[in-house]
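To keep things clear, I will list the structure first and then write my remarks on it.
Of the protein chains in this complex, all but one are displayed in their positions.
We just call them A and B in the order they show up, numbering each chain from 1.
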Amino acid sequence: MPTSVITSHSIGGRDKQPLSFALSGAVVMFMILVGLMIGPAGPQWWRIPAELLDHVPFVSLQSGMSRADWNLVWQIRAPRVVLAALVGSMLSVSGASYQGVFRNPLVDPYLLGVAAGAGLGATIVFTLQRETTSSWIIDPLPLAAFIGALCAVLVTYVVGTAFGSVRSGTTLVLAGVAVTSMLTAIQAFVLQRNSDVVRQVYSWILGRLSSATWGDVRLILPYVVVSSVVLLLHRRLLDVMRVGDDEALALGINVRRVRLIVVLAATLGTASVVAVTGLIGFVGIIVPHAVRLLVGASNRVVLPMSMMLGAAFLVAADIPSRVLASPAETPIGVVTAFIGAPFFLLLLRTRDVSR
Amino acid sequence: MNKLTKAGIAGFLFALTATIAGCGSSADTTDTTIAVEATELTATYPVTVGDLTLDAQPMRIISLSPTSTEMLYAIGAGAQVVAVDEYSNYPAEAVALGTMLSGFEPNIEAISGFTPDLVIASYDPGSLAEQLGSLNIPFFIASAPTNLDSVYEQIEQLGLLVGHVTEADQLVASMQTEIDAAVAAVVAPATPLSYYYELDDTYYSVTSNSFIGQLFNLFGLRNIADNVEAGNDYPQLSAEAIVSSNPDIIVLADTKCCAQTAETVAARDGWGGLAAVVAGNIALLDDDIASRWGPRIVELVVAIGEAITKASAK
Partner (left out) sequence: MTAIGFCDLTVSYDGTDAVVGFNDLLHSGEWLCLIGPNGAGKSSVLRAAAGLVPYTGSVAINQTEIPAASARWRAQHIAYVPQAPVIPTDMSVYEYVLLGRNPYINYFSSETSHDRDVIDRVLDRLDLVQFAARKLGTLSGGEVQRLVIARALAQEAPVLLLDEPTSALDIGHQQQALELVDSLRREQGLTIISAMHDLTLAGLYADRLVLMHEGHRVAEGTAKQVLRSETLAEFYGVSARVHHEADGTVVVIPQRSARL
């Protein structure tokens, strides 16, 4: 029957979706492999796929890699690549969710105070932890950053829902701006009194993947997984919210509850990520936008695609970060800006940016 | 999705990869052992300092701290050093190595590319200890000292680790002698002179609790930054506070970073009338020497002594 033939094609190219997902998945895998192969030191790049294949059961391949080299790839490079994938994915899906739940293309995962809260937490730890031999049982830095981020968002939520319409997303955003300003001011005050840690704080704020360890990956994995699953489950609801709070409410969505859950989940994931890598910027805003330009604005597709392409993007960005200025590191935030901005401009030129 | 866009993206990624593959992974990992003459191996291995145990004399040392670099070369371990950080600009042999590692944002892969058997840094900027540990590379933290005795202790620790105990002892002894001599050469005036120590041109200073401050304490000087801010050894002073306390001596440790000289200080509004400015009792220090705690602190102490002599003589 003609009707159903047309409508099955009509939902924005539904039949093309599996292809898009498969392609993105392939890009992520490819990027991870490339990330593992390239670095400022270590074995020649072609030995690595050989060694990896050797680990596959029933496949035996001599890669000629030394024990020390494999150690380097597995203990140093691999956690860094995996962490980059997790962080890129989390920041992107967070950004996409925030943009969906606030219907505002300019929001990023740091919006409601995550960045300022984490930064303040880190600053306090740096000023308290001047002795280099750490006598703490667990590393206080990620913990303080995490708690700082969560508390900041909590304050934002309390402030933002105390005034104005409780359903209004704008009020919450403004509250976030206010809380961010206040926390940043406190941080500046603390730094001024403890100027010898300015350098460490600044480098933490710029974000880094250089100190990635498997411990970091294990630390954030549960938060990232839980957060991503919750956000993905809410894709369809975010699509309904595209017609605004009022209409979404009239269509049967508990707008306040959905907004709260999405913000909570995205904040939890972002806070955990920020706790171990600092504030890597650019990813949370640009990747979802780029994805929208590629596959349209339906959140059902944008969220999972953002996860995958965000992962690929950060893994890709980390390669020049550790290779370009070797033996020094280029801060990852600088690289994401340099790669992301022109790429985004290119997409803007070739596509119509109608929301 | 537009076919052209897909192709463009794929092409972009391939080009990016090819470019990077072409220029990456080419660090020199050949195992050139530096032929070391049997320099005074006056230690027996294994040695233990704190948590660190070395089984053999380290011949491929990486120093990520400019002070440690100076110490290593001063105790005769220079031939064992294969890489230093970007700020290790003394002595000239260290610079000649041509390596520019970062002590603040260490690139662990680059570090391991040198196949070091000992890495020394002044602090752990991230998970450096953990990462080096997973590669089984010994790591020693030579942290900033709180007083002069810690400096001597650190030199001796390094001497033990790198197998130059005798030279280390000799260095410590000569430093002590020279410092004592410098202090003795200065006739302390009846009322202690006051001094203002300038870290940068926004008037960050140090108190007498800081390491540098303790060197000044050897001469019995009074620091105008003391008790300005409880608990903060690096307070930022206000211009008014400095001017109203009218220090006898101004010590500039920002000659390199912020291009401060006696002339620039005199040109500051309100500073022209200060006793130190009028009498020309402005001591200029090399930023590097003033911020490190290696063998060259002797020069620092001597410079302070000369400044006091000049100020007292007036």
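The rule we apply is simple: a contact is a pair of C-beta atoms (placed from the backbone, for glycine too) under 8 Å apart; a residue touches a chain by one contact, two chains touch by 3 or more.
This is a predicted model, so every value here is computed, not measured.
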| item | value |
| --- | --- |
| Displayed partners of the chain not shown (whole complex) | A |
| Option from A:Pro18, A:Pro57 or A:Gly252 whose C-beta touches the chain left out | A:Gly252 |
| Candidate in contact with the missing chain, chosen from A:Ser24, A:Ser298 or A:Thr330 | A:Ser298 |
| Contact with the hidden chain (one of A:Leu106, A:Leu233 or A:Ala341) | A:Leu233 |
| Selected from A:Leu19, A:Val59, A:Leu106 or A:Val243 as touching the chain missing from the view | A:Val243 |
| On chain A, residues whose C-beta touches the chain left out of the figure | 3-4, 6-7, 9-12, 233-234, 236-237, 239-240, 242-244, 246-247, 249-254, 296-298, 354-355 |
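The rule we apply is simple: only the chains that are shown with their structure count from here on.
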| item | value |
| --- | --- |
| Where chain A and chain B are represented by their mean Cα positions, the distance between them in whole Å | 37 |
| Contacting residues of chain A [partner chain B, same complex] | 16, 20, 23, 27, 30-31, 34, 37-45, 68, 71-72, 75-77, 131-133, 192-196, 199-200, 203, 208, 210-213, 215-216, 294-295, 316, 319-320, 322-323, 326-329, 331, 343, 347, 350-351 |
| List of chain B residues in touch with chain A within their complex | 1-2, 4-6, 12-13, 16-17, 20-21, 23-25, 27, 29, 83, 86, 99-102, 104-113, 115, 122-128, 130-131, 134-136, 141, 143, 204, 229, 232, 234-236 |
